[in-house]
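Our next item is chain A:
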Amino acid sequence: MDMIKLIIDKKPVEVEKGTTILQAADKIGIKIPTLCYLNLGGFNIENKPGGCRVCVVEVEGRRNLAPACATDCTEGMVVNTHSIRVLNARKTVVQLILSDHPFDCLVCAKSGNCELQDLAHKLGIREIPFQGEQSTYRKDTSPSIIRDVDKCIMCRRCEVMCNEVQTVGVLSAINRGFQAVVAPAFEMNLDHSVCTYCGQCVNVCPTGALTEVDHTNQLINDLADPEKVVIVQTAPAVRAALGEEFGMKPGTLVTGKMASALRELGFDYIFDTDFAADLTIMEEGTELLDRLTTYLNGDKTVKLPILTSCCPAWVKFFEHQFPEMKEIPSTARSPQQMFGAIAKTYFAQKINVDRKKLVVVSIMPCVAKKYECSRDEFKVDGNPDVDYSVSTRELASLIKRANIDFMALPDSGFDSPMGESSGAAVIFGTTGGVIEAAVRTAYELHTGKPLPKLDFEELRGLEGMRSATIDFDGLPINIGIAHGLGNARKLLNEIKEGKSHFHAIEIMACPGGCIGGGGQPYIHGDTSILQARQKAIYNEDAGKTLRKSHENPDIIRLYEEFLGKPLSHKSHELLHTHYFDRKKEVFID
Partner candidate 1 sequence: MAQQLKMHLLVCGGTGCRASESEAIQTNLERELKVHGLENEAKVVTTGCFGFCEKGPIVKIHPDNTFYVQVKPSDAKEIVEEHVLKGRKVERLLYSDPAKKEHVADSRHMGFYRKQIRIALRNCGFINPENIDEYIARDGYQALGKVLTELSPAQTIEIIKKSGLRGRGGGGFPTGLKWEITSKSVADQKYVVCNADEGDPGAFMDRSILEGDPHAVLEAMAICGHSIGATKGLIYIRAEYPLAIKRLKIAIDQARNYGLLGNNILETGFDFDVELRYGAGAFVCGEETALIHSMEGSRGEPTFKPPFPSVEGYLGKPTNVNNVETFANIPPIINKGAEWFASIGTERSKGTKVFALAGKINNVGLIEVPMGTTLREVIFEIGGGIKDGKKFKAVQTGGPSGGCLTEKHLDTPIEYDTLIAAGSMMGSGGMIVMDEDDCMVSVAKFYLDFTVEESCGKCSPCRIGNKRLYEMLETVTRGEATMETLQKLRLLSNVIKDTSLCGLGQTSPNPVLSTMDNFWDEYLAHVEDKKCPAGVCKSLMRYVVIPENCVGCTACARNCPVNCITGERKQVHYIDQSACIKCGTCLEKCKFNAIEIV
Partner candidate 2 sequence: MEKIKSLADLRARKDELQKKLNLRERSDNPEKYVQIKAGMATSGIASGAKQVMDYLIEELDKRGIDAVVTQTGDMGYCYAEPTIEVKRPGEDPIVFGYVNTKKADEIIEKYIKNGELVEGIIPVNYESIDE
């Protein structure tokens, strides 16, 4: 490897060829401030347009200042990251950005989490010497995401996520000059676009330009309404991340504290989406076996591979991008929606409450779930199965608002009859988890034998696309896994071209799966946090005695009392769905 010697702020440093000044400086502990730069290490996601010009440094012999994030080190380079010229320029650049940014920090959803705010503070900016016109745009509200692009600073991170990582292509820079901004083509509304609401744009937005739709106020009102029974379900990935919002180490599991907090907030019943995840495995696993058996029996018309369908952003993705393949994914609803359907039938009957008075709230690591529960097919006479979904971040905000000392809370459990879950359900929260859970159940249902080993290491990890062959007692089952919609697109194209040899594929829209969901606490580019969350999830699974969905006693009872058996008529009615061709649905206002 070619090594390069250079001097940064009078300190010598030796780096590999191809290292940027930013990286070289970091190596010797010099943190050059950045704004547009984003590097999601481990996911191969990088944004360095060199646009914000905050990271400019002085390079001896160079006419103008150089952006540290985009300038490679060269032999003998002498760099100064804090000369008066640099400090003035950097400050001026941030002042310019602030001069075209709304001054509503006090009420901004991103306040406290805003990278621009942090930068202004770090650079000691106390005044903005440049007054003038501020660019203003229409605020755009969709079921999941709010675009307030007056706050857009053109860092283009969302564009990288939307175009390069997710290959959805909704967000890109439009207009020129002062009017330049990131928006859907023709500035159409997000809900008229092919946006999947994965929320990865929200996750990386340094300011309040992209945020999730907030349901906390509605929730507070519902909780205070004596007429309403408010029940809650919490998704597996939430418990692995919520603690971060209260200063806990990433990867700390807070399942028990979370249940207690929800109780303190005044929910009538605290349930677990994991329960519904087990239910999903029953239905989806059975469907997989069903299709597989039919196929093996010689009926080649059956659609294989079967694709998971728990992720609403992924569902919307294929409805827009691959509608001709809408028969391939499993018809099983997502755990959130299965929970809602059971809650408003089985459970409503049990406690004898009219579904209209029963408010089902979900706590999700996701913003697409907000959209999912608003879909018409998940409503009965206009009443949604899940009334609304709040994100991990929103829950943290609610807990803080209610003066709850989260750290001091004791652990508590979930309520019955929709609180029990298996370890298989827990791992739904990470990429590879759904398919591992399905394999655990399908294997035993198919072979009639207990699994020799429950941990399928071959299905785990954070690689964007993974595959493994699982031996179903002599029958090799080929499993594919993709997370990130760009990777999903690659797999779908292979299926389309007839090149796919998989029997079952798990797809999650977000890199990392739900642990990296669009509703999770902001990681500000630190991907080690995702790894810690993933580890926490596998630890929770490992620590459970109940680790297979089909052994969940609450699930067994639900089938006995209410559904009959998987894929029964009742199951179909409540737990399965169908997909729509949305290719032509996109329109311009």
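Candidate entries met the following condition: all candidates are chains of the complex that A comes from, given by their letters.
By definition in this document, contacts are C-beta pairs under 8 Å (C-beta built on N, C-alpha and C of every residue); 3 or more make two chains touch, one makes a residue touch a chain; residues count from 1.
For clarity, every value in this text was computed on a predicted model and none was experimentally measured.
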item	value
Numbered candidate touching chain A, per complex, among 1 or 2	1
Touching residues on chain A, where the partner in the complex is candidate 1	49-54, 56, 64-65, 67, 70-72, 85, 88-89, 92-93, 96-97, 99-100, 129-133, 153-154, 156, 172-173, 175-181
